[in-house]
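Sharing a structure with you now.
A selection of the complex's chains, in situ.
By letter and in written order, the chains are A and B; residue numbering begins at 1 in each of them.
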Amino acid sequence: MQRTPIRTVLLTGFDAFGGDAVNPSWLAVERLRGEILAGHRVETAQLPTAFERAPQALRAAIRRHRPALVLCIGQAGGRSAISFERVAINVIDARIPDNDGAQPVDAPVAKGGPAAYFSTLPIKSLRAALLAAGIPAEISQTAGTFVCNQVFYALMRALARMPAPRPRGGFVHVPFLPEQVDTRPGTPSMPLDTIVVGLRTAIGTALRTKRDLRTAGGETH
Amino acid sequence: MQRTPIRTVLLTGFDAFGGDAVNPSWLAVERLRGEILAGHRVETAQLPTAFERAPQALRAAIRRHRPALVLCIGQAGGRSAISFERVAINVIDARIPDNDGAQPVDAPVAKGGPAAYFSTLPIKSLRAALLAAGIPAEISQTAGTFVCNQVFYALMRALARMPAPRPRGGFVHVPFLPEQVDTRPGTPSMPLDTIVVGLRTAIGTALRTKRDLRTAGGETH
C-alpha cells in the first residue's frame, strides 16, 4: 500500500547583497523550513543575488520539490510593511552590481517574453489576513528592476509554461531588520519574528484561498 | 504651391481630483499650448479624471491633432521630482472614486490586452536633460493603478495599433504645487515654473533624441 507523498510549498530567499551582512528574506525562510502548513510541507532554497544564476537556481528548486505553491521572498530596504507584489516586468535595470559584479541596464529578463506577468497569489486576501493578525502588510505595484523582479518574472514565466493545474506563485518583499537600520536613521524595519509570522500567515492563507478578495489595494500613482 | 503643415506634439493634462482645487498637470500643459519646440507646435487636451471618459478623450485628441509625439501628464502627489514612467500595466484598482464616482477594483484596462506596455519615450535621456538643467527628475517603475496608469496604457495601446512610423509616447508624473501642500506637512512639492520648464525640456529632448541613453535608472525593489 502506497502512501501519498505530502504536497509541498517552495519558499525561496536571497543571500545578502549591497553591503549588508544579512538578508532578512533568507533568515525568515530558514526559520520556516520543514513546517507543515495547511497540509503542505515547507521546502526552501536560497537564491544568489545574481542575474545569471538566480533564475536557474529557482527552476532547479521547482523541479526538485514539485511544489503546489511558490513564494519567492526578497529584501526591500526602506519599505515598512510586508508587501505582496502585483506584477513582474520584463526588464532588468540594475542600479548597483549584483553579487557576481554584473550590472545590466535596460535588458529584458526573457527576450521576446511578454511585457509583464501578474502574480497568481490571492494578494488582497494575503494582505487582509496579515492585517487581521496585526502585521503591517500592503500591496506593491512594483518589484523594482533588480534581481527580485527578475526572479519574480522568471517564476511566473516558468509556472505559466507548466501544464494545468499549474502551481500558484508570487513574490513577497520584506523590510530591513532593526539591526540593519542602526546606521540608517529614519529607515523603517521589522522584527524577524514579525516577518516569520507574516510569511507563515501568508502561506496558510494562500493554500486555503481559492478566490481572491476584491478589495481596493491600488495607488493613484 | 502647398505649404507642409507644421508637425505637432500632443500634451494632455487632467482636471482636479481627490479633493484638490487644481491639478498641476493641467496648469503646466496650459502654459505650453501653442509653443513651437524643435519645429513642432504644442497642442493640448484636458482629460477628465474618470475611467470611462478619459481614454475616449485621449483617442479623440490623437485623431484631431495627428501628433508626432504624445506626452500625457498627471499629478503624483507626494513625489518630489518630475518622473518619467517606464511601464503601464493592464489593471485598474482604484483606491478612491474617480470624478464620475466610479471605483473599479482589479479590472483590466483592456480585456485581453497584454499585461503591460513600455513607454516609447527616451526616458533616460529625458531624465538626463532635466538634471543637466538643474531640475529634479527621475525614472518611475510604476504609474499606479488609477486613471493615470489607465490613460498611459490606453495611449500605448492606441499608438501600438497605428501603422508605422508610429508616434512615440509616454507618461510623465509631476509633483504637487507648493500651495497644495500647505496643509500636508512634510509633503514634497514643485514650483509651477519648474514643472513648465521641465516639460518643455522633456518635449524638446524627446523630439531630438533618436536612441535612448543606456544609463541605470532602476530600483532594487
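Assume a residue touches a chain if its C-beta (ideal position, glycine included) is under 8 Å from a C-beta of that chain, and two chains touch if they have at least 3 such contacts.
All values reported here derive from a predicted model rather than from experimental measurement.
S.K.: To what total copy number does the complex in this file extend, with 2 chains depicted?
M.R.: The entire assembly in this structure file is built from 4 identical chains.
Basically, only the chains that are shown with their structure count from here on.
S.K.: So what's the Cα centroid distance for chain A and chain B, whole Å?
M.R.: Distance between chain centres, rounded to whole Å: 31 Å.
S.K.: Going by the contact rule at the top, pick out the chain B residues touching chain A in the complex.
M.R.: It comes out as residues 18, 74-79, 86-87, 89-96, 103, 105-106, 114-118, 124, 139, 141-146, 148-149, 173, 212, 214-221.
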